[in-house]
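These notes concern the structure reproduced below.
For this view, one protein chain was removed and the others were kept in their places.
Up next is subunit A:
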Amino acid sequence: MALDDRKHSTTEERLATMTVPDVGCTAQARQSALGRLRAMGLPSRRDEYWKFTRPDTLVQSQAPEASIFADDEKPVFTDVDRLKIVFVDGVFDPALSDDLSLSGVEIDRLEDVCCTDDHWAEDLYGTLETKGQTPVERPLAALNTAFAGDGVTIRVTGKPTKPINLIYTHEDETSDVFLHHVVRVESGAEATILENGPAAARFNKCIEIDIADGGTLHHIRAQGRDHKRRAVTHLFAQLGRESVFKSFTLTANGVLTRNECVIELTGDDAVAHVAGACVGDGDFHHDDTVFVTHDAVNCESRQVFKKVLRNGATGVFQGKILVKAGAQKTDGYQISQSLLLDEDSQFLAKPELEIYADDVACSHGSTSGAIDEEGLFYLRARGVPKAIATDLLTLAFLAEAVEEIEDEALREEINGRLAGWLERRRG
């Protein structure tokens, strides 16, 4: 289908301002991504998957400015023993980063993926993104594949003793950043990847994750700090037999965030959990768009998304479970809930199930509500002041999502962040 004129011209206008970078052995992948993007066109408000989130500021040529978070709050994961990989406004900073060698994992900068030495990532870059374009188009991911200026490739071959922490700092108020990472977890290997930091005034990030049979990957990310930042992220994961993928995202602050998560369970007995806890105050729009495809037998998937919204903040959830014919014994679960702390905030949810197998168990639920008055009174009647009681109930609401983090120390770190965020907003 040909693009309408308006979409075509918007897309070409944007592309005219950009240059495809020559980074690593990705030229071919970038050209085909450019082709995909031209065929799809950049998203517009009229697109089915952009009804609830205005793509304008993500699409326009100039990134809107974003001031830097001025606070002495320690960045998340600071006290975690980790391998740091730091990007400053989207550019890898070797001085701030740790040495990239760690037993059980091979980490390279994307630009070091050289065509002559047959690097494993060469075949993966852009591949899962391409697959993830059907049945729903994700043009900003194709834009990323074509224009990503930096990124890392991570190959997990064993069980590294500490997590790999991708840190995105933001110093330039007008930075417009594209990062693209490629991750492969080999058979039986297991690792944890942490991500945090505001990254840029406008951040477009893509991560492609291929987990081989029996591999395990834990992914925990925190998006916070700068109030005016904008981000669109795509996570594409493909899971082999008996593999496990668990991803959790904390989002606080940021005027616009859209996190797309596209997961395909391609091997039998695989497990994929994606969870998110988001707290928004005022000029805040957060969108979780999740698509989980079951294409193998006896796989389990969970989507747990919780949002706390106040002062007119908006939350969006578009979540789908697609069970293909033959994906028998699928166990799919999806819950999206919002806690609206006032009447100005809103939550827009579109939960979807599409099932072509006949022996499956899939459940989904979506709710919006206020603080439980009964619970609040009970706590107060025991002497807990209203503000603390409200925070306690709010954290309790978020708990189901946070509990998806297996590591207790990391879970407590995230809980501490959420508690701090709420405490700073006590009336």
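One rule holds for everything that comes next: a residue touches a chain if its C-beta (ideal position, glycine included) is under 8 Å from a C-beta of that chain, and two chains touch if they have at least 3 such contacts; residues count from 1.
Operating definition for what follows: contacts and distances are computed from a predicted model.
You can't see one chain of this complex, but its UniProt record names it "Putative ATP-dependent transporter SufC", from the set "Alpha-E domain-containing protein", "FAD binding domain-containing protein", "Lipoprotein" or "Putative ATP-dependent transporter SufC".
Among A:Ala39, A:Ala357 or A:Ala399, only A:Ala399 touches the chain left out of the display.
Subunit A residues in contact with the hidden partner, per the touch definition given at the top, are 372-375, 377-386, 388-389, 392-393, 395-400.
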